[in-house]
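The complex is shown incomplete by one protein chain, all other protein chains being positioned as in the whole.
Presenting subunit A:
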Amino acid sequence: MTLSQTNTDRLGDAGGFDFKRLLLSRELIVGVMILITAIAATMLSPYFLTAANIKNVVIGMSIEMIVAIGLTIVLLSGGIDLSVGSVVALSAVVIALAFNAGLSIPIAIAAGLCAGVVVGVVNGYLIAYVGLNPLITTLGTMTIFRSAVYILSGGYAMSSIPGSFKALANGDLLFGLPNLVVLVVVLIVLFHMAMWQNVWFRKFAFLGGSEMAALRAGINVKRLKLMGYVICSVLAALGGVVVVARLGSAFPNTATGMELRVITAVIVGGCSIYGGRGTVLGAALGVLFLALVNNILVLNAVSVYWQGVASGCVLILAVLSDAIINRGKRS
């Protein structure tokens, strides 16, 4: 939209609130779509609004939500990370191994998160300091660490997980809300606020807007890029912690294909694949929207094989609507 062209001659005053921009913001659009989808779902299936179903949807998408936060940061800063699914599995297997070795819960969690740090540093170093292409690099680490998962687990599910650890994820300490939901909401709010307001986290938007300009503005571009991949991997590793705690076992094929599902959701939520655009809240709404669409399909006994068709169509519609909204704007 050429918002500016019409009022070029007004002096540089903010002149109230930019309602048009709010109306066209992706968060609001996706929010409305979620509402419409939820209403449609209620009409299509009597089970949709049951507590059990809602709980299922919300808990089912919690891991993707956590992964989506990290991917938002990487995409916003102009990169991409395909290795997140492998990191979820790696962290899960490392935790299971730690329990096998008789380590305590905090140490096991720390070990899982450390696995995330390692992958993040590898990704970040190769991309930021060696200058390799992020898509190719993380495709490589995705493959490598998925293999590592199979090697470490021997290909079997590992399920000697202490019950108290499972209770962490499956309990509801706060107002009867599932702990997982509390964790996810807290993370989303924290990261959304940080990306919006915190001086350091805001640098990712600068980096994604123009690397050259960021460099000239005195931002340590390489270190920031590396940190983006580390944060993304650590969040994915946290997803792995949640997987193990929720399921009580670590499967080597955990989160296979999750990277593409989450990238799809994050883009539906308004992140640009070219960097510079995207919010954590939008990404979370994108995950929620796709989860609802899938839930409708499941409730109406549509074969799960159709889920890909639905997600793909939503993705293309989102990108299409973007192209229409931004027509005429200089790129």
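Operating definition for what follows: contacts are C-beta pairs under 8 Å (C-beta built on N, C-alpha and C of every residue); 3 or more make two chains touch, one makes a residue touch a chain; residues count from 1.
Heads up, the rule we're going with is that contacts and distances are computed from a predicted model.
Asks: Of the options "Glutamyl-tRNA(Gln) amidotransferase subunit A", "RNA polymerase sigma-70 factor (ECF subfamily)", "Monosaccharide ABC transporter ATP-binding protein (CUT2 family)" or "Cytochrome c, mono-and diheme variants", which is the UniProt protein name for the chain that has been left out of view?
Replies: "Monosaccharide ABC transporter ATP-binding protein (CUT2 family)"
Asks: Which one, A:L168, A:A205 or A:V298, makes contact with the chain that was left out?
Replies: Of the candidates A:L168, A:A205 or A:V298, A:A205 is in touch with the missing chain.
Asks: Among the options A:P106, A:G131, A:G154 or A:G218, which residue touches the chain absent from this view?
Replies: Final answer for the missing-chain contact: A:G218.
Asks: For subunit A, which residues lie in contact with the unshown chain of the complex?
Replies: 2-5, 7-15, 18, 197-200, 202, 205-206, 208-210, 212-214, 216-219, 276-277, 329-331
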